[in-house]
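This is the structure I have questions about; it appears just below.
Note that one protein chain of the assembly has been removed; the remaining protein chains are unaltered in position.
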């Protein structure tokens, strides 16, 4: 089935549901899903609407242009996403393999609707994984003096592979504001702590020192403020005094990969709208 | 704010969202929430729509009668619930106090939008709780030979207190089909296991014997088939070999009261639609 | 059954288990439980040993004095706790009732092995709860200028009631270093966030602003550094963009009371050893 997903946000006012659902009904589209959320405190309205493109003879190309009339009337900020276009994902990694294996295996099993088009790393440790699954691999080493040129190389590779989404799968480099700007809203990072706890480096070591009883991970959109981007997904596990730092890291790996996979899946299914520092993540169906 | 909630189910077809949301928009109502779910396998559509009654000058009394025209066109099965009518809850209990304390304290704190109008028990053990909180208490003892007459007494008390919802808070009696029939869809029971595991009596003892690593509780609508009613809410806790039966009961109490409270809250907020053996439980906002 | 619990810590070395278990065996005590933990990184050893006092004719009064010989040989830091002495708990609160109700009901049901000897509050809002359960209540109001004298009053009440443990059940006052010093290791506080996230005031509001997907609570020993004391217990709940600040507070209440109750229970059962900023919390049996 070919579908389109419209992601919409606007100031809250009467008649929005009726107007938008009416727009699609009048063009004979079957609405497969219509999810809404009103942020009463800020007076903002959010909608995700999913339609069956095959249910109407209406031209998909006219759909977007005609939708502009509703959009103007309600001051909608919106985007439309068509399942006919397969999204292309690039994975950036360093030496840690659990997240990258996990993403590839989920993609292969059909769980992530995308193509993993390229793997880029500043090290060679994980090249064999790219080979195991026949995914193009690029080695883009970096040191203190070469960050700018390395980032230009990375950006060139991302463009060349027509990348829709960049996943930082434990990529231990901080992206420059320039690169973040260029990829705005299209970079998902996994942080190995329940943000805002333990922002920055060595979160498991610090969690151990602090003696916490829960550890976790956070997937968020990367912004130029480190570890401050809008949170997409978090999860935790209970730990006790018995766990060493190595145990925390091992337990954490299971959380990291699940949290990252859920965030990537939500993004690929167009279920996320960002609103300032917060995300609206509509449930999967 | 005075609100009305419409709960709707019907065969799935095009144009439902637009028609229903249009109905309210045309009468100038502000739609506060519009939640939907489509059961594709069965071709059934479900909606919960919440409107601000004060947002329109339209007469609330005409609302229901005019809605019938939409209802007929789409073969809707529906009900409307007005916040202006405060619901009245009866609690049936035996000797176990944790659930009943929990419900009362939540109600007093404003978490449960209802009046606890009466407590009925086949024993006197919990009478003091009713007194502590000034709630009418009835002692309706029962033995093998007196079940029918006891149930008539119970039913009479429920009617006299104009009961909207009956909560079986660890009421260790099986209700007769007659009583269940009379109270159809208005009796919530808490079972101390993750149904369908450990249906019937002594679930914690059996969980211990079986050596399970998770225990839990299930809130469900009571039907004439014991422990078979539509499940509203479940939750669990991890246990180890170290826990004795007494430990399981203690840990279980924390799950039971939270699960029961969530189910009662969902019912009172008109967030549940029953569809055969399943419930659709819309999220709270 | 009368029992004694010995809590022990010392530098790790060979023969500790054999020496300590041998000490009790030689005096014919039945060891009911023997739990150990070695912090390899710091070379520290911890033990909790629980013995059946009735299993030996040995004099309990001589037990402690003779244990000193083992203690000296292994440089043990230790304490002994006898079930024959019932612990006395004071609850300090302000206006929030869920934790205080929860502690009282658990104590009444036998879940917490203690007497709740007194409730002290800087407000009168919760006095009725003390009355409902026949617990002495003291009103100790405080303002910017009267903190010192109020704390002296509080301390006097605590002494007068021979208080073993102070529970800050959402007591919205910061204790002075003097008071903390006096009550060292005997004050448990509940913070309504997963520390170290959202230390300080208004954690739910800040959690909402940050757009987190998990909220939680932390029970810890109070120290003179605010929200920095050794963590005893934490737990969390998953939330979504839909939850308002009021929803977070409501969901949080369920976590707060369970986390606080678990921490208090662990303390009362002598299952906690503090080691710098960390706690060793032995499992219940």
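Things worth noting here:
In order of appearance the chains are A, B and C, and numbering begins at 1 in each one.
We adopt the following convention: a residue touches a chain if its C-beta (ideal position, glycine included) is under 8 Å from a C-beta of that chain, and two chains touch if they have at least 3 such contacts.
Nothing here was measured: the structure is a model prediction, and the numbers come from that model.
Only one residue from B:151, B:233, B:256 or B:269 touches the chain missing from this view: B:233. Residue B:198 is the one among B:67, B:101 or B:198 that touches the chain missing from this view. Here one chain is not drawn; of A:124, A:172 or A:284, the residue touching it is A:284.
One chain is missing from the display, and on subunit C it is touched by residues 14-15, 17-19, 21-22, 24-26, 28-36, 38, 55, 238, 285. In the full complex, the hidden chain is touched by subunit A at residues 97-98, 101, 105, 109, 111, 132, 240, 242, 244, 247, 250, 254, 258, 283-285. Touching the omitted chain from subunit B are residues 37, 40-41, 194-198, 209-214, 216, 230-236, 238, 240-242, 244-245, 277-281.
Definition applied: only the chains that are shown with their structure count from here on.
Here subunit B and subunit C face each other with the same set of residues for the most part; over half of the interface numbers are shared between them. Taking each chain's centre as the mean of its C-alpha atoms, subunit A lies 41 Å from subunit C. Subunit B and subunit C have CA centres that are 36 Å apart.
Within subunit A, the positions touching two or more other chains are listed as 238.
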